[in-house]
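Take a look at the following structure, please.
Omission of a single protein chain aside, the complex is shown with its protein chains in their original locations.
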Amino acid sequence: MSGVWGNNIKLSIFGESHGKGIGITIDGLKPGIEINLEDINKEMKRRAPGKNKLSTPRKEKDEFEILSGYFNNKTTGTPLCAFIKNSNQHSKDYEKTKNFMRPGHADYTGKIRYDGFNDYRGGGHFSGRLTAPLVFAGAVAKQILKKKGIIIGSHIKSIGNIEEGYFDEVNINQQILEELKNKEFAVMDDKKGLEMQKKILRAKENMDSVGGVIECAVLDLPQGIGSPFFYSIESVLSHLLFSVPAVKGVEFGAGFNIAQMKGSEANDEFYIENNNVKTYTNNNGGILGGITNGMPLIFRAAFKPTPSIGKSQRTINVETNENTTIEVEGRHDPCIVQRAVPVVEAVAAIGILECIES
Amino acid sequence: MSGVWGNNIKLSIFGESHGKGIGITIDGLKPGIEINLEDINKEMKRRAPGKNKLSTPRKEKDEFEILSGYFNNKTTGTPLCAFIKNSNQHSKDYEKTKNFMRPGHADYTGKIRYDGFNDYRGGGHFSGRLTAPLVFAGAVAKQILKKKGIIIGSHIKSIGNIEEGYFDEVNINQQILEELKNKEFAVMDDKKGLEMQKKILRAKENMDSVGGVIECAVLDLPQGIGSPFFYSIESVLSHLLFSVPAVKGVEFGAGFNIAQMKGSEANDEFYIENNNVKTYTNNNGGILGGITNGMPLIFRAAFKPTPSIGKSQRTINVETNENTTIEVEGRHDPCIVQRAVPVVEAVAAIGILECIES
Amino acid sequence: MSGVWGNNIKLSIFGESHGKGIGITIDGLKPGIEINLEDINKEMKRRAPGKNKLSTPRKEKDEFEILSGYFNNKTTGTPLCAFIKNSNQHSKDYEKTKNFMRPGHADYTGKIRYDGFNDYRGGGHFSGRLTAPLVFAGAVAKQILKKKGIIIGSHIKSIGNIEEGYFDEVNINQQILEELKNKEFAVMDDKKGLEMQKKILRAKENMDSVGGVIECAVLDLPQGIGSPFFYSIESVLSHLLFSVPAVKGVEFGAGFNIAQMKGSEANDEFYIENNNVKTYTNNNGGILGGITNGMPLIFRAAFKPTPSIGKSQRTINVETNENTTIEVEGRHDPCIVQRAVPVVEAVAAIGILECIES
Partner (left out) sequence: MSGVWGNNIKLSIFGESHGKGIGITIDGLKPGIEINLEDINKEMKRRAPGKNKLSTPRKEKDEFEILSGYFNNKTTGTPLCAFIKNSNQHSKDYEKTKNFMRPGHADYTGKIRYDGFNDYRGGGHFSGRLTAPLVFAGAVAKQILKKKGIIIGSHIKSIGNIEEGYFDEVNINQQILEELKNKEFAVMDDKKGLEMQKKILRAKENMDSVGGVIECAVLDLPQGIGSPFFYSIESVLSHLLFSVPAVKGVEFGAGFNIAQMKGSEANDEFYIENNNVKTYTNNNGGILGGITNGMPLIFRAAFKPTPSIGKSQRTINVETNENTTIEVEGRHDPCIVQRAVPVVEAVAAIGILECIES
């Protein structure tokens, strides 16, 4: 029940941060879909570490190898498995502190859950590194959706308390999303983006970390996607989003703000124009009753600050059962939000594909 | 894929607002569990409409009948099915406006999704009335959890822009939750509660509606519950929560606020006391790496204002394909937040039971 | 995991033989399908008890009530729930012998599995009566398949050691199946049928029972249905067939006989005729690699003799933990094969629909 997800598009994820590698099997892809491996590579690189001083110096090329389900450059319709070897491991960094539970990490809960047998090195199966196979699967899903005219993109809405504007929930368009995709730091307002980056670097200097919010839009979705009662679009997407390490909040459309509106403000009034049914506003984020209405699907995910920080923190030693302190060494990101952008898009693509194929 | 949920505790929900009735089958309950029907009734009444002027005057007794899986006052271990007859239907209210798509409702998306064949009367399968079977299932789950010492409770955190304080995320206790359960309007601060109720009544007078936020706590959970990668506690709970009509945002622990913290603030430092491992703070809401750490599990769900309002709204007539206006008649709630409190607790109970039984 | 089945067409079954009733929820039906209730009734009657002296005198009208998912004579696309009330219960018959484990029945294993809390009256959830909801679901599935031109029919291949010929696996046609459907005792060779019925009546006189084999054919299936590796047509159908009480063997095409053939005999050679690809023989029963090839799909299911017999049998008393004897009283069938014919067709229809909708 843990590593397998989905009904129509089934994912089966595996791997650990410092084991042989990580991978994913995607079951349920239609046969004959041409897959552009270079485009997958681009998505992998958007997430890959070691690109600049904003992220961890651990260099992983994240080169994937397709082990099955792909023949003559097309999907076969049978399970597509991709594997990413681990290369740049400093596993010893983790050996000496394995009994010191890093605050904010899954060290302690993982130990309890798996009776102490889980691979603790670098977070093991809990590592953010497991999002690389997700990005692979998402890149495949994105290509399939793109052939159907569906576009997914996102921006960094905030880093710490620095934030830029929301997407225009009615008029957000493909061009804006494409521009964001090509930016190393995905903001609409580059000035704000610089402030955000400064915020990250300052945290890094202070041996601290920061979090942030990513806003994502899915455009040109067909109307009528989503299956209440239990498989509302929101249920499917939030399920996947909350599987991504560090996500602590998910909201659709106006989200938590809609709770402060009146019905007369929140309701998106309908109109018809050239035989297309639209809404004047989009507080529901393109979803009504768990089903798409054809307006841009918009959601936000809140990421907590990277729990790995150099600052001294109080914690426990599970071997001695004593209170102690820890300074987390090893290589880590002062902020993972900018690297999480393609991850959010990936799970959006997977979730949407799942709903469309049903 | 739509009406069935779960791996260990499987729910199968059915019914429409103005059909014969609504119900749910719960599969996977252990045999021999004594179920207190009176306690289920109490939960049903917390949700039931028509209790006071804050809610719709539609009077539904929401009396359930157990059709199977229950023998000699105990669960049999085979599927438990409960049925709730619809009684107080004014179906004709909906007939005359069936082509007028109510803004904020699933009328339009449901019509598209089900090719126009769905039962449109009173929202049909999309009706908030479908949460009654959920409350039934949740009441059963709650009783099972209570036998394990696990307590679930919640309060209305806000109505519109009126809000009371958060739960104390470290010290929230059983007594507070029990007191809340016995209140007709579940707030900790009754003065704030009165303001909230005024807000609701004012909206009603204005033929408008308001939304709000519910905060829920689960106490005395064992450590080590939850199954990453894909079945984090957050994934399981959010999946269910976003199936509840009107929910547009879900957050755990500090939620969206954690994105503004530094790592050194957000990380919950561990300590050991009398052989119990605890954290000084609880920004992660009792969940690390998708697994419970034994601290109170805390989450919030944002509810949009009831879409049914008497005010005139712009919309479309799907028969004539023309723009038009609508004033939603029939009986509706100016706010569903106070009635949603037991629903939020119910899905929390179901989700937790699912995770514990795995 | 027990009462729920399927991925695309999800069944959720519930009920006990002597409780309030039995029922089923079918999830995943497309909206707008016209359902002929009279045709469902006919199928229900084919299975219903009390029709003649070959079956139990328990008279159950097996009248179903559709509780949801059906509006204006069509499916809505949301879960379709049907309920069948129990009426003619003699529950007391079972009370006095509840500690005597009936040989061949699930009394003992059910007691162990459910810690003694299962409803033991008349087999409870294990009763053959639970096949009535299956027949309902199958009747719906059959109607959907028929609109696609797919026909399902079957005959009693044998009762005890009396057997008639196999279906002609290449030339079996719709007319033969229709004729069988209209017979009270579904055999192709009526003379053999009379012998079979005599066999049943003789068993009845001797306070004994007999079993038999049902052969089923599905005609005009599209080619290419079935999803290896794990969802071969054989896997899906056998899964359902072995859920039917009393089935102990399932075989496709030549079945166990194919194990005695040479490859050159067993292989069904292909030919093309008027652009249709066919095979000269059909030892594979219309399935190659778990996928339909367009030839008639043919399978057989072996039913054991009804375990309820009047003859004295050795058994145990679970209260006293002593060896004892039992003569099973109450009303029971000397043979359930003839009543199982529509059940076999029903699960075939459900399984095929599941595979077609994927």
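Read from first to last, the chains carry the letters A, B and C; within each, the first residue is number 1.
To be clear about the criterion, a contact is a pair of C-beta atoms (placed from the backbone, for glycine too) under 8 Å apart; a residue touches a chain by one contact, two chains touch by 3 or more.
On a predicted model such as this, the values are computed, not experimentally measured, just so you know.
Interface note: of C:Ile35, C:Ala186 or C:Ala203, the residue touching the hidden chain in the full complex is C:Ala203. When the full complex is taken into account, the listed residue touching the unshown chain is C:Asp268, out of C:Asp27, C:Glu60, C:Asp268 or C:Glu345. From the options A:Lys59, A:Lys74 or A:Lys198, the residue with contact to the unseen chain in the full assembly is A:Lys74. Although one chain is not displayed, its contacts with chain C can still be listed: residues 1-5, 7-8, 11, 13, 101, 103-106, 108-110, 112-113, 125-126, 130, 158, 160-161, 203, 206, 208-213, 223-232, 234-236, 238-243, 245, 247-256, 258-272, 275, 277, 279-280, 283-285, 287-293, 302-309, 311, 313-316, 321-323, 358. As for the chain not pictured, it touches chain A at residues 1-4, 7-8, 10, 12-16, 19-23, 25, 27-28, 31-32, 65-69, 71-72, 74-81, 83, 113-119, 124-125.
Rule of thumb we're sticking to: only the chains that are shown with their structure count from here on.
Among the other chains, the CA centroid farthest from that of chain B is the one of C. Distance between chain A and chain B, defined via averaged C-alpha coordinates, is recorded as 26 Å. Centre to centre, using the average C-alpha position, chain A and chain C are separated by 47 Å.
Looking at chain C, one finds that residues 7, 78 touch two or more other chains.
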